[in-house]
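Missing here: one protein chain of the complex. Every other protein chain is in place.
Chain nomenclature is as follows: A and B, assigned in order of appearance, with residue numbering initiated at 1 for each chain independently.
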Amino acid sequence: MFDFLSFLPRAVMQGIPLMYGSTGETLTEKSGNLNLGIPGIMYVGAISGVIGAFFYEASLASPADFRAFPAVLISLLCALLGSLLMGLLYCFLTVTLRANQNVTGLAMTTFGVGFGNFFGGSLIKLSGNSMPYLALSATSSAFRAYIPAADNWGWFGKLFCSYGFLAYAAIIIALVSSYVLNRTRAGLHLRAVGESPNTADAAGISVTKHKYVATCVGSMVAGLGGLYYVMDYSSGIWSNNAFGDRGWLAIALVIFTIWRPNVGVLSSILFGGLYILHMYIPTGMNLAVKELYKMIPYVVTIIVLVITSMRRKRENQPPASLGLPYFREER
Amino acid sequence: MRNETKREPLFHITKRSVLPWYKAWGIRGGAIVLALIVCALITTLMTHQNPFEVFATIFKASFSTQRRTWVLFQNIAMLLSVSLAVVPAFRMRFWNLGAEGQMLVGGLATAACMICLRDVFPNWLVIVCMVISSIVAGAVWGVIPALFKAKWNTNETLFTLMMNYVAIQLVSYFIIVWEVPKGAGKIGIINQSSQIGWLPSIGGQKYLLNIIIVALLTVVMYIYLNYSKHGYEISVVGESERTAKYVGIEVNKVIIRTMILSGALCGLTGLLLVGGTDHTLTTSITGGRGFTAVMVAWLAKFNPIWMIATSFLLVFLERGAGDISTNFGLNQSFSDILSGIILFFIIGSEFFINYRVSFRHASKQEGKAHV
Partner (left out) sequence: MDKAIAVEMRHITKRFGSVAANNDVSLTIRRHEILALLGENGSGKTTLMNMLSGIYFPDEGEILVNGKPVVIASPRDAFNLGIGMIHQHFKLVDVLTAAENIILGLEGRKDLKAATARIAEICNTYGFEVDPTQKIYDMSVSQKQMVEIVKVLYRGADILILDEPTAVLTPQETEKLFAVLRNMREDGKAIVIITHKMHEVEALSDRVAVLRQGAYIGEMMTKDTNAQEMTNMMVGHAVALNIVRPEPKDPSPRLEIKNLSVRSDDGILKLDDVSFTVNSGEIFGIAGIAGSGQKELLEAISGLQPIEKGDIIFHNPKKDKPVTFFHKSMKRVRELAKEGMFHDKQGKPVSFDGMSMGEIRKRVESGDVLFREDEIMDLRNKTPLEIRSLGIHLSFVPEDRLGMGLVGNMDMTDNMMLRSYRKGPQGFLDRKRPRDLAEQIIRELEVVTPGTSTPVRKLSGGNVQKVLVGREIAYTPKVLMAAYPVRGLDINSSYTIYNLLNKQKENGVAVIYVGEDLDVLLELADRILVLCGGKVSGIVPGRGADKRKIGMMMTHMGGQTDAE
């Protein structure tokens, strides 16, 4: 019997980092920037949060001095700062210096993953842990705290109330992003920049400013995805490369949701489910087949990619200037 | 506000006409020097070592012993090989980010031949099968996104990217199927004693064959891209699909043909890795070269001859950065950070090659580029 009650919350928890990543990347892409550095940025977000939490925990005289609020705040701010810096770097290269977005993005991913693993490795060494991981259980438990009463609410509590605050924040951020994009003037301007920077520029909208802001905010949102992963999903345990390929899956998810963060709420949970499906399908002793199950999310993404390209609805297409640098005095 | 006074823009950017190649490379060289200085500074901060020691380490990493030099050339050859594979696609503006996967399935096909045919065929026939199957496997992996691109204009960047992960899982599956010993989760050296399916080594040098093959490939690719009708069609399709259609080039055919070629060469690289040097199969055998190749090709402006220089540069720096991390007791990932920094500088320097920055308050004479 397939155990939905344990599967669904796990799927949600798997989906949250993807939701952050895809919301962030959607905001970025709406400005016309195809940021392939998102996987690296999520790594940086995660490790920055870990660094913050590590030094906070290390600075305490005794574990009893631990306070949840400053721990959460410090690692949250560190994660935001780290991913903001990455977003700024990407913008500086692609917007100010008009570099090729694909190449810049890939270099950022190399750098970001290296950055994460380097500092992760160094912290593990510093902590004197003999195992290749770092555990920040105190901070993590603050991140994972939920309404204590939820445990008594049966399946309802387990399905809807058993997550840390970052999970709910992800949904709120996705919905707010959707609202901003579709209902506000800022969103209108941003879409105009991504569709036709020339037009936006002529209308007095600062293309550079919008690209910078959207990309940096997008990076910060994506960085939170990394933070959620390490602090909540993995219970505060950092080990190198554990984050894996979720960043790329988040980019795929942007297409899956046809650039709509609100659609992303459910689809990222769906992706999360596909990602862990292999653990829930009994395969007996045949471990090899599990590896094939892990293929499913990617195959599904490919199928969606193909289907959206087959049904060419005008509204479902990527922002028209996606991937192209903008230079006003082009002649 | 009507009468608000504003400052004039401080500087002013215009597009350059063509810059002579030596100036362009001068700017790139400058960027690399700057990047190295920054890297040295960071390393010095982390290790408290003398920066010159850092540079010496970078250099020694590649040239201190003969063996290291061979490894350097082997790494260059492999990176160059993948870069040559992706460059026709890039010239066509087809962003093949799937070289990793195409290499992996090429390697998988190679390993499959080595394992399944070792008791059936003589050595030479196994090698023939390896060559054919790896090339076919890579080509198939490459042509799938191309077919969809041709038919429905499906975004190839993401399609090829996803194909990488499908390939990784496929390889993981077979690694468990073929694992030696059972439960080890890895294959180990294939045909360690019989050496069936091991590509021959020339003059006792394990890497020489690969290096020769890639050198030949470079020349052939240069000629193919610049002097063949196929190469010309690729360029036209890359510059403007509408023009291509207008002169009667069958765009879809070119896309599919080029991706078959691109995938096939990636598969061949997989063969060289598995059959030529490593004699084993892991999911990380490609070492991220499929992505690094994007930079190699882009930095060289998609010119196969310049790609020799850019792949040398990247491998040289990466090996240097690797040695810095081990020699000074830093974690291996430090080299990724240094590589990233160097890449950022090179990527940024392209701006000064393509654009001219002039300061408004500079005197009347033409503004010079500021690097």
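We take it that contacts are C-beta pairs under 8 Å (C-beta built on N, C-alpha and C of every residue); 3 or more make two chains touch, one makes a residue touch a chain.
Keep in mind that what you see is a predicted model, and the values were worked out from it rather than measured.
Among A:S177, A:S196, A:S268 or A:S309, the one in contact with the hidden chain is A:S196.
Only one of the listed residues, A:I147, A:I303 or A:A320, touches the absent chain: A:A320. Looking at B:V236, B:I255, B:V274 or B:I353, the residue that reaches the missing chain in the full complex is B:V236.
Listed for chain B, the residues touching the missing chain in the whole complex are 1-9, 12, 14, 17-18, 227-232, 235-236, 239-240, 242-243, 245-250.
Although one chain is not displayed, chain A still touches it through residues 183-185, 187-189, 191-192, 195-196, 198-206, 314-315, 320, 328-329, 331.
Rule of thumb we're sticking to: only the chains that are shown with their structure count from here on.
Per-chain CA centroids place chain A at a distance of 27 Å from chain B.
Residue ranges on chain B touching chain A, taken from their complex, read 13-15, 95, 97, 148, 152-155, 157-159, 161-163, 165-166, 169-170, 172-174, 176-177, 288, 291-292, 294-295, 298, 330-337, 339-341, 343-344, 347-348, 350-351, 354-355. Chain A meets chain B in the complex at residues 34, 36, 89, 92-93, 97-100, 102-104, 106-118, 120-122, 125, 240, 245, 248, 251-252, 255, 287-289, 291-292, 294-295, 298-299, 301-302, 305-306, 309-310, 318, 327, 329-331.
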